[in-house]
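Here the complex is missing a single protein chain, while all its other protein chains stay put.
We just call them A, B and C in the order they show up, numbering each chain from 1.
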Amino acid sequence: MIYTLIHIAVMVILAPLFLSLIKAIKMWLLFKKPLPLLQGYNDLAKLLRKEVIISQEASQITRIAPYLVLAPLLTALLFMPPVTKGEWYIGFVDAFTLTGLLALSTFFLMLIGLDSASAFGGIGSSREAFISALVEPGMILVIFALSLIAKNLGIAEAAIHLNTHFPTHHLASYTFAAIAFFILILAENGRIPIDNPETHLELTMVHEAMVLDLSGWYLALVEAASAIKYMIFATLFVSFFSPFGIGAPFLIALAIYLAKIAFLSLIIALIEVNTAKLRLFKVPNLLGIAIIFAFLSLISYYMLGA
Amino acid sequence: MTNLFIGLFLSTLITALLTTRLYRLFLWYGLNSIFLGLAALEQYKLLDDKALLISALLTLLLKGLLLPYLFKLFALKFHTERNIPPKIRLQYAILLIPAILVFTFYLINPILHLPGKNYISLSIASLFLSLVLIIEHKAIFAKVIGFLMMENALFLLGMTATEGMPMLIELGIFFDLLMAVVVINLLFEVEHA
Amino acid sequence: MLEYLFLPLSLIFVLSFFDVQKSKKYLPIISSLVLVPTFMLLFTPDRHYWHDRLMIDDLNKFVLLVCAIVGIAVTLALESLRHHVKISPRHYRRFYRFFALFWIGMILSVTANSMGIFWVGLELATLSTVYMIKTNTTPFAHKEAWNYMIVGTIAISLILFGIILIYASAKPSLGEEAMLFTALKSHISRIHSAYLFEIGFAFVAVGSFIKMGFFPMNLWLANIERAAYYPVAALFSGLLESAIVTGLFRFSSLAKELNQSHLIGFTYIYALLTLFVVAFLIYRVKDFMRLFSLSGIEHMVLMLIFWVSGGYFAALLHFAAHAFLKPALFISTGVLESRGKYHIAGALKGYKGFKGRLFQILVALFMLAIISLPPSPMFFSELFGFSAMIDLAKGSHHLLLMLFGILTILILLSIIFYKFVDVYQTMRYEGEERSKRVYASEVGALVLLALATLALLGSFDFIEKIGG
Partner (left out) sequence: MFTFDPFALLFLFFLLLGVLPNLFYAYGYLDHIQRKWHFWIHYVAFVLSMGGVVVSYTPLSFLFFWEIMSLSSWQLILTDPKEESTQKAARFYFFMTHFGFVFLLLFFLLVSNGSLTLSFDKLHAIAQNFAYPSLLFFLLILGFLSKAGVVPLHVWLPYAHPAAPSAVSALMSGVMLKIALYGFMRMLLEVLYPWPLEWGILILVLGALSSLIGVLYALAEHDIKALLANHSIENIGIILLGIGMGMIFLALKLPMLATFAFLAALYHIFNHMSFKSLLFLSAGSVLHQTHTKNIERYGGLIKSMPLTAWSFLLAALSISALPPTNGFLSEWMIFQSLLGSSSIANMALKISLPFAVFALALTGGLAIACFVKAFGITFLGLHRSANAKHATEVNAFMRTGMLLMGAVVVGLMLFAPWFLRRFDAALASFGLPSISQKILFSWSIHSLTHNGGVVSPLFLLAMLIFFSAGLVLLAKRLRIRKRIFHTWACGYRTTPRTQYSATGFAGPIRRFFEWLYRPDVHFHKKTLAGHTTKFSTALYDVHIRPLFERSLYDGTKKLLNRLSYFIYRFAHFEQNRYAAIIFNLTLSVLFGYRIVAHQFSWATFALEAIILAFTIKILVIGEKR
């Protein structure tokens, strides 16, 4: 129990670190001076100090929604696979609940975009609605496939099971699921080629456009939420697709876990550096690939021997 | 003898079909009714049925003489056009009339072995022929004559197929016939009023 | 008791030779006197009159009662005919005279046990309607009167032809008795030549179908009802058709005993054809009169197939419901069309006062009742009728074919349903609101018919007994 709580705390606390890490790697690869890894914390700290300015046009929603953007994600953290085996964890929560919680967060985020009557918030919400509508089926299908491979619908249970029974018979469907899930990580977290988190051109952005009218504490909440969201996805990815090392003692296991996430961040940074952002209406093509791979994963699981 | 009269009955009907003059049509109708009456008299002699005698006489008097006369009077009174060319081409009519006769025999074929059943086919044939009479004329008088011919066909059927209908029914039919004439008269009158 | 039925009618006939304008207040009262013997007949056991040529059985009693109510309603409505159309006193008197004759013929043919008497009554009724149509003095009416004269008499002649053939087929074994429905029914197995009988039945059926305006004569009836004054149409649908349908019921139950599959095949094919054409004609209809007369044809078809399928209760209920509803609608067309023939839009708008409101509500209800929405008796009759048809289909060798036929009928009925809903909405909610006058006599007639329809709902047991 205590280890699980520590794990959750680590996830919350280290969340901004990994986003900064990606950014730093990217800058380093582009021969820029990389930003310090603690930049994310600095940003948050600055935001907390600042005064909140609420748009004149905004309603109660702006005051409430940021909490509801973050709270579902924090709740979702409770259901993450544990870093070590034999530890107490919440194992019964399945893909549908998890995606539901993520969607709840996105729902309020989109409302924020519409609340301040600015055209850019609308753009952001509209695009986010479009992308997340297409992400949701892919997400559910992937996790469904994984839970079939792991023979358990619970996310945490499945991760544990994958560690003990590595699916050597279903490697094809396992790989397909990995590819699909990876694309979904990019899409859900607003990474290139779906969205550019560092863009300064309003017309091309998705996530940033929605929060354009937020400031101070509220912005901090939303930023923290996006960091935690990345953490959730990264945790899911590493515990599903590299289910190694959780047999180790807690501290070693935690270290392995963090290393895996850092490695994942490195890959994402590499991809971001090497690809251009897709036009909005090309995005479905990428998501379509994810969905098809998810389907393939399911079907090959069935076909190649259940 | 009955055969002969019925044959003549049919031939007057066919002739009426080809007539182009109104008064001639009345004449054929009268003759048609008279042959029918005569056939009925023959039947009466054969069956000795009083009812048949009465209807035969009524037919002779009423349909054979009175009605053609009345119609002529009407036609004079209302200045009716006397030239009534049939609408169906002669070429078609020549085919149609025998075809109808063949058809009725074909229709009755399953029961032709029963006595007197060929009369049924003949009367169905005359029913169809009088329908043709109605079809081929536009003039109201010709249509009415067609209708009356049909009545004759009915009588022929009743007389030959059933060896005489019940008296009461026969009288009812005659009553209705008269009624029809009254109505026809009224219709004409209103039209000319 | 039967004799008394003719008494009020003869009285109307005699009165019509005197000044009707003065006596017309009494006419409805006189005609409602018919109810007295009708009701008394209702409680007398089955009886035969005049050497079995006339008879009173359950079916007759029922039909007589229905006809009496419709007749009274029409006499009531006739009172205000002058307000809606121009009519000279002389023509008015003649109208009444022929109306009385018509009714007498009707009663004769309904109560007939002898096929001959049935025919005589029918012919009497038919010929007297010719003049009733002619009361309207337009050239169109004149032409249609002649058409009715010719076609009606041809149809009637075909019926007689059939009757003679049936008589001929049965006479060798039954003698003079062969003219009587009852005798035929009880000795049907003794008929030698079933083929002759069937040919005869075909003639009777064709004649009756023409008279009822089945395919391909559907336009004819609609034209005539269009040409005549609206009470004539009401009489047509309420009385004349009733008489023919009753006769057809009797003939078809004979034919059914003889060879059921032929009868079913024949009527079903015919009914499908007719419904097919009628449904599409209704779909394109543009005035009330044609709408109602075409739907009258539709209901006749339904009654007939219900009857031949063995749904006697359904057929009778449908018959009675139709006999009440359709004349009511026809009577109301006098008011509905007071702005001109083709003004469906807004026809049911602009009624003021108690009479007007009542009229509006009643007509709206009648419109909905005629498309068999509950709780109209037609809803139940159609339900039970179709259940009889399904029952028949299940017992037959051509289950799928029959089911397909029934489904087709139902779908065609829903096309008609659509049109009626369309017309209902158009007359109620579209068009401009213009005031229209409604007269007490019409509303009275409608109320009477509405009450009669309601009474039907309570008399299922009674009707069931007749069918059984």
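Details
Simple rule for what comes next: a contact is a pair of C-beta atoms (placed from the backbone, for glycine too) under 8 Å apart; a residue touches a chain by one contact, two chains touch by 3 or more.
The structure presented is a predicted model; accordingly, all values stated were derived computationally and were not measured.
Considering the complete complex, the chain that is not shown touches A, B, C. Within the whole complex, the absent chain has one touching residue among A:Q39, A:T97, A:T175 or A:S242, and that is A:T97. The omitted chain makes contact with just one of the residues C:L358, C:I390 or C:V447: C:I390.
Among A:D115, A:D195 or A:E223, only A:D115 touches the chain left out of the display. Per the touch definition above, the residue from C:S16, C:T38 or C:N218 contacting the chain not shown is C:N218.
Residues 87-88, 92, 96, 99, 103, 106-107, 109-110, 124, 128, 131-132, 134-135, 138, 143, 146 of chain B touch the missing chain (whole complex, contact as defined above). Contact residues of chain A toward the unshown chain are 48, 51-57, 59-61, 67-68, 70-72, 74-75, 78, 92-94, 96-97, 99-101, 103-104, 106-107, 110-111, 113-123, 125-127, 129-130, 132-137, 139-141, 144, 147-148, 151-154, 157, 202, 212-213, 215-217, 221, 280-281, 284, 291, 295, 298-299, 302-303, 306.
With the whole complex as reference, residues 143, 147, 150-151, 154-155, 158, 195, 198-199, 202-203, 205-206, 210, 216-220, 223, 259, 262, 265-266, 276-277, 280-281, 283-284, 368, 373-375, 379, 383-384, 386-391, 394, 399-400, 403, 406-407, 410-411, 413-415, 417-418, 421-422, 425, 428-430 of chain C touch the missing chain.
Keep this in mind: only the chains that are shown with their structure count from here on.
In whole angstrom, the spacing between the mean C-alpha positions of chain A and chain C is 77.
Rounded to whole angstrom, the centroid-to-centroid distance between chain B and chain C, based on C-alpha atoms, equals 31 Å.
Only residues 53, 114, 116-117, 119-120, 123-124, 127-128, 130-131, 134, 137, 142, 145-146, 149-150, 153-154, 157, 160-161, 164-165, 167-168, 171, 176, 179, 193, 195-196, 199 of chain C touch chain B when the two sit together in their complex. Per the touch definition, chain B reaches chain C in the complex via residues 107, 110-111, 114, 120, 124, 127, 131, 134, 140, 143-144, 147, 150-151, 153-154, 157-158, 161-163, 165-166, 168-169, 172-173, 175-176, 179-180, 183-184, 186-187, 190-191.
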